[in-house]
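Each remark here refers to the structure printed beneath this line.
Removed from the display is one protein chain of the complex; every other protein chain stays in position.
== chain A ==
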Amino acid sequence: MMMQKWRRSGDFIRFGRKSLTNLRSKEDSVSRSVSGFVNCCESKGKLFEPNAGNHNTELDHRCPGRNLGIMQQYKCFGSSSASQIQRNPLFSSLDSNDVSYFKEILGEKNVIEDEERLETANTDWMHKYKGSSKLMLLPKNTEEVSQVLNYCDSRRLAVVPQGGNTGLVGGSVPVFDEVIINVGLMNKVLAFDEVSGVLVCEAGCILENLANFLDTKGFVMPLDLGAKGSCHIGGNVSTNAGGLRLIRYGSLHGTVLGLEAVTANGNVLDMLGTLRKDNTGYDLKHLFIGSEGSLGIVTKVSILTQPKLASVNLAFIACKDYLSCQKILVEAKKNLGEILSAFEFLDNNSMDLVLNHLDGVRNPISSSENFYILIETTGSDETSDREKLEAFLLKSLEKRLVSDGVIAQDINQASSFWRIREGITEALQKAGAFYKYDLSLPVEEIYNIVNDLRGRLGDLANVMGYGHLGDGNLHLNISTVEYNDKILGLIEPYVYEWTSKHRGSISAEHGLGVMKANEILYSKSPETVALMASIKKLLDPKGILNPYKVLPQSFFSP
């Protein structure tokens, strides 16, 4: 195995000698700097010797992107955390017997050792987090998942469940050498009931494929998000993904009617109900919705879908100030309530970013404005829905809540409006380095944090706010030329403290993953987290399922 070591970027001093020793002695350890700048170097057989005296310059020379020399480096730009992640020494390392065993169960071709494929599976969508797993397993059915997990549990081999690998918090890739279990081959629709709209499918179905399947039946999925072409329904359930239609159809805690999951020891839990109402005992399926693969692997899902309605309208409007955005939201809920299906916002910085980095995008509004809102309605009557939307917008225009706006006249125009909103993440990636926060806040506070951060960061970075305004969910993004400890130090823990002070959530919909595992206490009480840890220990006593993620390691120390 290639010698590998993680390093911090530039503040060994604050850790003192102890952490330095740790760094040297542990081959596989992630150390997270105070500023959260986590870098990983892969040096071929040569351990990097940090030099406390001049490490700053020395390390900077080796920063990714600046040096393409001998040292193969990669980086994880995690969150601020004073703790370190160390490879759990109790976990076994993979050996050839393990691989043979897996081949026996799954067949040669579903045991992946190919470097290129592993490279992709080890790296997250943002190219921020990267593990060093040497094995990916592709089970074809629940039985195989069960056998694999049972074996891993008995061998104490850590695993990471992976879906479409579109997660944004580093939850879907290994931290060290965890075995990747991807259920992508489990991609069959098992049943669809055209009366109730209940869809039962395997966890590896890609969201967009399900949507296309339903389209032929005249139904729609209750969730939609920018990653639909890659993400799996199992991944959506495991992250409790929110997305663009939550305002209309509610969260997956409401729409997922049942699921099948396999726990760490291979136990198959059949909770694949298709009933809307079922009050028999504890509703345990909810434990697997949003637990990010830390309690079990979801193998099947039953979900309530909705009839596809004939009329969809989309408006793209501009507002001078954030207060107007809020007022429009309140008014839209009142006046468009029964047809409102999305209410998204972005600020002008986000708009500029998209215009600058994505091809073929134009601002639908002729002169730029401070805020933009997308309002989508979905209903059954084209004429009356459109009249209602128009009347609402014209009233808002008269009241000067809206300064300008356009209504899509065809699907092509609607797609180009959505492209702006959905393209922000992609544009961020093209713009350089970015720090991403996904916060739930009281709607009236949402833009204050953006302004506060602009004040703190000044010219150092471009601060952008956008998101699911209708759900009180801000995507706060800070774009810089390159990752930089000073900037991160200004952002974290400030953002988390700010959110906590306003009783918000530091993860509205993306989850905690490895990025925010230690930050959970900003949003949950220690007692609550302790109970979560007990549940984790109960379902996964050896802690093999997605280790180092979701909950702070400190809750598991002996």
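Keep in mind that, in the parts below, a residue touches a chain if its C-beta (ideal position, glycine included) is under 8 Å from a C-beta of that chain, and two chains touch if they have at least 3 such contacts; residues count from 1.
Operating definition for what follows: contacts and distances are computed from a predicted model.
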| item | value |
| --- | --- |
| Protein that the absent chain corresponds to, by UniProt name, given "General vesicular transport factor p115", "Electron transfer flavoprotein subunit beta", "Ubiquitin-related modifier 1 homolog" or "Alkylglycerone-phosphate synthase" | "Electron transfer flavoprotein subunit beta" |
| Sole residue of A:Asp193, A:Asp404 or A:Glu426 that reaches the chain not shown, by the stated touch rule | A:Asp404 |
| Residue touching the undisplayed chain, where the options are A:Leu138, A:Ile317 or A:Ala332 | A:Ile317 |
| Residue in contact with the excluded chain [from A:Glu390, A:Glu444 or A:Glu497] | A:Glu390 |
| On chain A, residues whose C-beta touches the chain left out of the figure | 215, 310, 312, 317, 362, 364, 366, 382-383, 386, 390, 393-394, 397, 402, 404-413, 415 |
